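The following block contains the structure, expressed as structure tokens.
Not every chain of the complex is shown here; the ones you see sit where they belong.
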Amino acid sequence: MINVTINGDAHRLAEELNLTDLLAQFDIESDKVAIEHNLAIVPKSTFARVMIGDGDTLEIVHFIGGG
Amino acid sequence: MSDKLIVAGKEYNSRLIVGTGKYKNFEETKHAVEASGAEIVTVAVRRVNISKPGEPMLVDYLDPKKYTYLPNTAGCFTGDEAVRTLRLAREAGGFNLVKLEVLGDQKTLYPNMPETVEAAKTLIKEGFNVMVYCNDDPIQAKILEDIGCCAIMPLGSLIGSGLGIQNPVGVRIIVENANVPVLVDAGVGTASEAAQAMELGCDGVLMNTAIAEAGNPILMARAMNHAVQAGRDAYLAGRMPKKRYADPSSPLAGLI
């Protein structure tokens, strides 16, 4: 079990996993979002290679209506 | 006659940019945007609600391949927040065109110009094409153009106020001095005000509330579509001179 912060909320993950798996787990289409991993932006192309570790902080954002 | 809006090297037929906020639902957003004829839509960057997977998303209603998404930094009160937001936006959407707005306070949502200038410099260095929300100060506008912003967007009046073009002289002078597109951003409340903005020589108008909070948003969107074309044509045509007294339109000769 690892502890992570996603979009400001604490979450527990069963195991270390990469961003692609994380998005899949949350049922989020990766092509519609951007991810900031410990304040660093993660290129979409590397989602599969970036592992989430204990204590990591993630921001997962997308576009919504705004003016 | 071909009269296109060119921003950051890309051509657009419509000179109206619309926001996508404040609508009842995505259906209404979609139909209003279609009625407006806009090719560029502003969008906000926000956290995904991971507790509700599979919620409908804006992109399902406005195809990013059909519309140019213009991510904004609404809600950012420092340059750093704005830069961070737009870096994420670029990664999320994969495009460089962005709308920078660094706000000064909650009450007025007036731009904080020093923060805006610094953020613009950073973004431009990183290769962004920056359309920048700014005050109606011609000197500030020139500074923003000089550091490389691709469009200057002075406020017509306070965001969401619908008070129209408060300072036509300021906007007119910004247009006269600018070598990049100038768009009135915020303040327009109804169609005649959108036309007036274009008659001042602006290259375009950006609005959201005037459409979204109209009694009938789709109908108002169509009104704005026509109004921007009307104002543009009137500007290009050149209006009649004003006269202090009357001037008959029918010849006096040949009266019975």
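A and B label the chains in the order they appear, each numbered from 1.
Just so it is clear, a contact is a pair of C-beta atoms (placed from the backbone, for glycine too) under 8 Å apart; a residue touches a chain by one contact, two chains touch by 3 or more.
All values reported here derive from a predicted model rather than from experimental measurement.
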Composition by chain label (entire complex, not just displayed copies): A x4, B x4
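The definition used in the following text is that only the chains that are shown with their structure count from here on.
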Between chain B and chain A, distance of the C-alpha-averaged centres to the nearest whole Å: 33
Residue numbers on chain B that touch chain A, as the complex places them: 18-23, 26, 29, 42-48, 50, 53-54, 57-59, 69, 71-72, 74, 84, 87-94, 206-209, 212
Residues of chain A that touch chain B when the two form their complex: 6-8, 26-28, 32-36, 41-44, 59-67
